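As you look at this complex, bear in mind that one protein chain is not there, while each of the others sits in place.
Right after this comes chain A.
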Amino acid sequence: MPIQRRALLVAAAAGVLAAPRLARAQQGGGRLVILGGGFGGASAARFARDHHPDLEVTLVERSPRFTTCPYGNLVLAGRRDIESITFGYDRLAARGVRVVHQGATAVDAGRKRLRLADGAEIPYDKLIMSPGIDLRWGAVEGYDEAAATRMPHGWIPSQQPITVLQKQLEAMPEGGVFVMTIPDNPFRCPPGPYERISMVAEYLQRAKPRAKLIALDAKNGFSKQPLFQDAWAELYPDIVEWRGASEDGRVVRVNPAAMEVETEFGDKVKGDVVNVIPPQMAARIAREAGLANETGWCPVKPATMESALVPDIHVIGDACIAAPMPKSGFAANSHAKHAVACAAAALAGRAAPPATYFNTCYSHVGPDYGISIVGVYRGTPQRLEEVPGSGGISPRTAVLGERAAEHRRLEALYADGWYESITQDMFGIA
């Protein structure tokens, strides 16, 4: 969006926001403010604008453009370019969302205001927070922001574009070693590291067939594990080596100068490229607003996604504790729609609708080879639980028999369909 138009939009937003709106809440409308324009926040803004015309919808997002994590692994594999996974907010603005491109610095929950970096304050009746994650610098000894330039994480696109890791991968010598370190649960996108292993292996096989990939994992099990391991054995048997915690896979220290990582029991592994996916927590604004507990993540009421700690605030997406749901973009989109419905109901004095949440996460593991995990969940005042008998992962190849190739091909195709649908939804494209 041209700077001038953005400035106008922001100014318009500020003008409207300054006007008193006291009577609105009684009418069933009200001021819905959404922090974070990613998978949770953008989806919430879109859904609120489409289905709750009586709400004033303001979306606060620091960056003018959003690059998705999903499909970033395909950029690594050289299958996509970064522009094709980057989006702006003009379509949401055109649909009537007030988009404010500012960093939020604090939440004043007492006065129900969101404070912005430029000093402005945005009053809200209901606030939906979807600020995503921060990395826990130092949780792996030696892994700080400086180390991350030598050993990229590629896990938060607004802090480090995936192209940083991609350039290192391309520059890696023939017969080189790509080392990846993977954290314990919970973290953003449980299947993400394993899709990345697959996509890096696909690239290596094509471009540097003598290279190796060593993945060092702090866990013994992971999402879609049998499917990923079947695929690696089938597609990349000489490239991928995965070591879990029981094989001393937990990395506790890094030495960026030596391009070396060190495991719990002192094994040192050197890489030509080192991708460190460090432990994570809810983004700073959520922690500073008192929305997080001692785990660093934000507890919520499973029936409404309202904060368990601060009234009139919903916390959705990766920042919240929604286990057994994974921290995924699909889940954030599902939380978003339900949170908007609950916020609107509360403002109109109605009971919250029953809570059903969804997740479908596809992973690409090779050309025409996709796999998925599905979950359907219900939230009650007591708990969030998976509907018994539902969900689960794609069948293993041995089970599918001769239908396997077609099944994998379709899931890879459907993954592309999912990506297109969800980004069209979030950014108001269709």
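Assume a residue touches a chain if its C-beta (ideal position, glycine included) is under 8 Å from a C-beta of that chain, and two chains touch if they have at least 3 such contacts; residues count from 1.
Keep in mind that, in the parts below, contacts and distances are computed from a predicted model.
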Candidate names "Cell division ATP-binding protein FtsE", "Cytochrome c domain-containing protein", "Acylaldehyde oxidase" or "propanoyl-CoA C-acyltransferase"; UniProt protein name, chain not shown: "Cytochrome c domain-containing protein"
Absent-chain contact - pick from A:Ala233, A:Ala258, A:Val387 or A:Ala405: A:Val387
Touching the absent chain when the full complex is considered, from A:Gly103, A:Pro353 or A:Pro381: A:Pro353
Chain not shown: contacting residue from A:Leu165, A:Val365 or A:Ile422: A:Ile422
Touching residues on chain A - with respect to the absent chain: 47, 51, 330, 333-334, 337-338, 341, 353-354, 356, 358, 360, 372, 374-377, 387, 389-392, 394, 407, 410-411, 413-414, 416-418, 420-422, 424-425, 430
